[in-house]
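Below are the structure tokens for one structure; questions will follow.
Excluded from the complex is one protein chain; the other protein chains are retained at their positions.
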Amino acid sequence: MFGLSAKDTRLFFIVTGLVAFAPFLMNPFPTGSAMAQFNAGYPDLMQRFVIFGIFAIGFNLLFGLTGYLSFGHAAFLGAGSYAAVWMLKLLTINVIPAILISTVVAGAFALLIGFISLRRSGIYFSILTLAFAQMAFALAASVLTPITGGETGLQTALNDPRILDGIASSGGNIPAPALFGLEMRNSYVWNVSGWTFTFNAGYYLAGAFMIVAFYLSMRIFRSPFGLMLQAIKTNQTRLNYTGLNSRPYTLAVFVISGMYAGLAGGLMASMDPLAGAERMQWTASGEVVLMTILGGAGTLIGPVLGAGFIKYFENIFSKINSNVLHEWFAFMPDGMEDFIVTILYPFVGKGWHLTLGIMFMMVVIFLPGGLVEGGQRIANLFRRKKSQPSEADGAKTPAE
Amino acid sequence: MSKSNFTRRGLLKTSAVAGGATLAAPQFFSPSWADGHAGYLNAPQGDTVTLGFNVPQSGPYADEGADELRAYELAVEHLNGGGDAGMMNTFSSKALTGNGVLGKKVAYVTGDTQTKPDAARASAKSMIEKDGAVMITGGSSSGVAVAVQALCQEAGIIFMAGLTHSNDTTGKDKKANGFRHFFNSYMSGAALAPILGANYGKDRKAYHLTADYNWGYTTEEAVRTSTEAMGWETVAAVKTPLTQTDFSSYIAPVLQSGADVLVLNHYGGNMVNSLTNAVQFGLRDKQVNGKNFEIIVPLYSRLMAKGAGANVKGIFGSTNWHWSLTDEGSKAFVKSFGEKYGFPPSQAAHTCYVQTMLYADAAERAGTFNPCGIAEALEGFEFDGMGNGPTLYRAEDHQCFKDVLVVKGKENPTSEFDLLEIVEVTPAAQVTYDASIFGGELGTCNPGA
Amino acid sequence: MDAIILQILNGLDKGSAYALIALGLTLIFGTLGVVNFAHGALFMIGAFCAVTLQRILTLSHVVIDDTKKDFLGNPLKVEVPYIYDWFGQETGAAIIDWAVPLAIIFAIPVMIIIGMVMERGLIKHFYKRPHADQILVTFGLAIVLQEIIKAYYGANPIPAPAPEAFKGSYDFGALLGFDANTIIYPYWRLVYFAFAAVVIAAVFAFLQFTTFGMVVRAGMADRETVGLLGIDIDKRFTMMFGLAAAVAGLAGVMYTPINAPNYHMGMDFLVISFVVVVVGGMGSLPGAVLAGFVLGILESFASMREVIEFLPGINQVVIYLAAIIILLTRPRGLLGRKGVMED
Partner (left out) sequence: MGILEIKNVGKRFGGLQALGDVNLSVAENTVHAIIGPNGAGKSTLLNCLVGKLIPDTGSVTFQGQSLLGRKPHEINQMGVSRVFQTPEIFADLTVMENVMIPCFAHRDGSFKLNAIGSVAGQADIKTQAEQILEDVNMLDKHQMQASSLSRGDKRRLEMAMCLVQEPKLLLLDEPTAGMARADTNNTIDLLKEIKEKRDITMAIIEHDMHVVFSMAERITVLAQGTPLVEDTPDNIKGHPKVREAYLGEAQV
């Protein structure tokens, strides 16, 4: 279906289903229960899951397929964000132009950087992309302040021109980004006996974009173009002696990947009209690298899983404070409670980085293929039908 | 049983997840849903009200964030009637009774800003959307304050700024839903200049090193304007990258320029490093133009002073508040903080504690948690007993006007907290400015529903 | 002229820091081909060796001084280091004053052990894994090390001053015939420069003139063949890790008086050290050192007021700009070897 194999179609429907029902899946615990701390089904985090999912899917097209490790991909996300906020300021508060322009601007930026950086490969390529992104970050945070808002970031303001909208400001407040009048922050809240489910307009718009982005990435993976990219990763010499010019291929995928990042940046700005320079810093570039590797580089769904994993830790674990821990273990005798809390406290709240670092190491040590491999192992445990099918005889494991 | 409701804003009705809630049975919202139509976002349900404490818990300002969090926990304790009530005893408004706020127990959630605007907004949003926080407070940088303040304005939540010193927070980027107790660059400049004139003379040549971002620009501007008005000459102003760690190449040329004063418009790690480097170069032992070479740090904090160690000795700067103040309010706060945590509070802790109290008091006086009601109660509010003398929350820009402290690094500290000594308490009148000079529009208050 | 001499001095000093950090990294990354994102953390741990020694030396017992009050009005508790009791106040104070140089002795064994444990326990399983996996595992390790330090020492910088004897600066201006105070340079930074030169020379000599060095160099070129000769190359590589960690640690120890150490300092240096190694050329030790000095000097010149006024923002980007230009004109960096991590 849709030009996908049966297996891919199944995966596509699973992803679509996950996106559509995330408000339920992310809020498994009743509001007000102690476990509600682990609920992730609120608009901002769900938006982040899908937006960083798009970012990581795009990064994986470059890294997972060609093996070119860009260490400056955040620059495209940042460029997209700035472009989108400027559109929201100058043109209209409608998000469609913002998202389109952000994708185009990021694509153009990627073309420029890619054209130069792709003259080198391997670590030299990584350092070139890193250098460009760091320059973009440093300049955006300082001398380009009139364009970028500097370290504070670029925001919408009351007196923005918004030429297509006229002067129809809503009272003394800045209008919120909207899709033809439907504000991105609008939500439909459904309370079912203790559970609260929030269906947010912005999330579903971003989710729809992610499904499209995911679909396109599947098509690219399975296309002749995708095959050439994989060939670049495995043996560039042979590719050249096969009459194929690898540069246009890598440049094309670099630009596509940059456009994915720009789309993510545009969506981010549409959900929350702010663009800050730190989005371009090497730590942000590093984050998407980690997301992709953590999930499983070169797999279709891995990057999305990796993005969700890291964002979940950042937003959920960082909010667990000692107070919350004490409540969880309030049923225990006092001494025991304090003991458990003392043990756990360094790993949550302000220690969330520590847990994340440990998780990185655990995953890479025990699941060399990333989270996707973990999923496969669990699936294999349940399947256990024809014991160990074709994989052992050297057949290539399909990139799933 | 099911109940659904379409809301214009992204709002989530929850009872406070932290603090009040226990493993008890799930709660049903249907009867009290009317509160959703109370006309504002996150109107507290049940018997608790949730505040969001959004402070840096990772990154370079994590220690400052930890101190802010201590102050918040102390404030919550006091509001709920625990402890010795701290500044509630000295606060000129007596609306707070230790019975929570408006009869509701105060609960709180915490988050990590990472001192990054993006992360801070994500954390604040989760407090608003997930935890139903009715007010967000905290932060340790102006970039974060401006970003979160704008978010709160959009969402319809009150923002009580933590440590943020840039003019922009209540200037160019001011918002109707945002309030700042902390002082700003302008006030630092205005308070410092007379003291510098008195100590170092009126014909000095100043060399500025300025961190290359918004706060740096406004601070340089403020100090330049006020010192130049006094007769100082600015020899040069050089911008240094925010990510710089070794400032040697910026400091080395200072002496060649003929300057006899170095102004370090740096904060946090930048300041610790630039001051350490400057002292290392022996600048303070030099004589230029027949005068002793001097260094000035416009904004001091105790944690920075601690990081810079002995290098701060004798160096002038300004600060919002210091624990060695002897007014009743400060003494009460230092006592309750010190007894709970074993060391004196920092200025960040002070401003956060006071902001929480002011918010609670405003809610109590307004009789509602509606941001518009609270804003109205805070605008033009005059109070005393919070450590900085009589204070005005100016209506035009939501900035507090109060005494500013000029401090100096102490020569013989008695403990690791006793690093600064107060040189002068500059009265509020001397640092007050016209609300319109920084531009920006306050807009109108947004109740979010 | 004096301004230029000053910036050359600055550049040499900055460069020696970059070179020293990059030297350790290039032993692991440039030659063993392991992408070690934990290298910055090793530098940071080195710095905290100095802090730790300082803490050990100032271990104190409390004496209550009734004549003074603390901030709550209680009698002041004065902390007296045990070392004062043992050696008398003057000698004790002098020992504490010299904590940073003393920390060198303390740091070498500590860092070697950390490096070797790291290699044996973790990195050795990753030699054959893709670079992506190496990045993930070493980045995770870096975060963990960093958070452990943060949990214990906090996030605030901790001052670790140089001994009193090295306070102040030396007036080169007078020496070279310029006006007094025009070219001054802090003693400690001169010490750092000299120290870096010694360490770099020692590492080079070690790899050049010892059997160990010869085996390692051969092993870098062709691991399998050396293995066939019956030499346990793995063991040498473990020692190499220890050496790299020690170099990184020493760079950290000596750096503490220049910038007060904090848990985050490793990450601040991580990116720049990778840039230095790659610009120097993968697999080349002299390249890393050369690149360190080149970039250090460029950075110093770019931060001159006259230059910034002419090209605003150049001080922010000069290192990256230089890296791009060098890599585009010299495909393998300054002195890179062919075929190391090019795919």
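Each chain carries a letter (A, B and C) given by its place in the written order, and its residues are counted from 1.
FYI, a residue touches a chain if its C-beta (ideal position, glycine included) is under 8 Å from a C-beta of that chain, and two chains touch if they have at least 3 such contacts.
None of the values given here were measured: they were computed from a predicted structure.
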Displayed chains contacted by the hidden chain, counting the whole assembly: A
Option from A:N159, A:S193 or A:N240 whose C-beta touches the chain left out: A:N240
Absent chain, residues of chain A that touch it: 3-5, 219-220, 222-228, 230-231, 233-235, 237-246, 248-249, 252, 256, 390, 393-396
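One rule holds in what follows: only the chains that are shown with their structure count from here on.
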Approximate Å spacing (C-alpha centroids) for the pair chain A, chain B: 33
Rounded Å distance, chain B centre to chain C centre (Cα mean): 35
Chain B, residues touching no fewer than two other chains: 58, 62, 66, 212, 239, 241, 243
Interface hub residues of chain A, defined as touching at least two other chains: 138, 142-143, 353
For the chain A and chain C complex, residues of the former touching the latter: 63, 67, 69, 116, 119-124, 127-128, 130-132, 134-135, 138-139, 142-144, 236, 282-283, 286, 289-290, 293-294, 297, 346, 351, 353-354, 356-361, 363-365, 368
Residues of chain A defined as touching chain B within the complex: 30-34, 36-37, 39, 42-45, 48, 138, 141-143, 145, 150-153, 155, 157-159, 171-174, 176, 183, 185-196, 198, 200, 202, 272, 274, 276, 278-279, 314-315, 318-319, 321, 323-324, 327, 330-331, 349-350, 352-353
Residue ranges of chain B touching chain A (in the complex, touch as defined): 1-15, 17-19, 21-30, 57-58, 62, 65-66, 108-112, 116-119, 121-123, 125-126, 129-130, 142-143, 146-147, 150-151, 153-155, 166, 168, 173, 176, 212-215, 239, 241-243, 441-444, 446
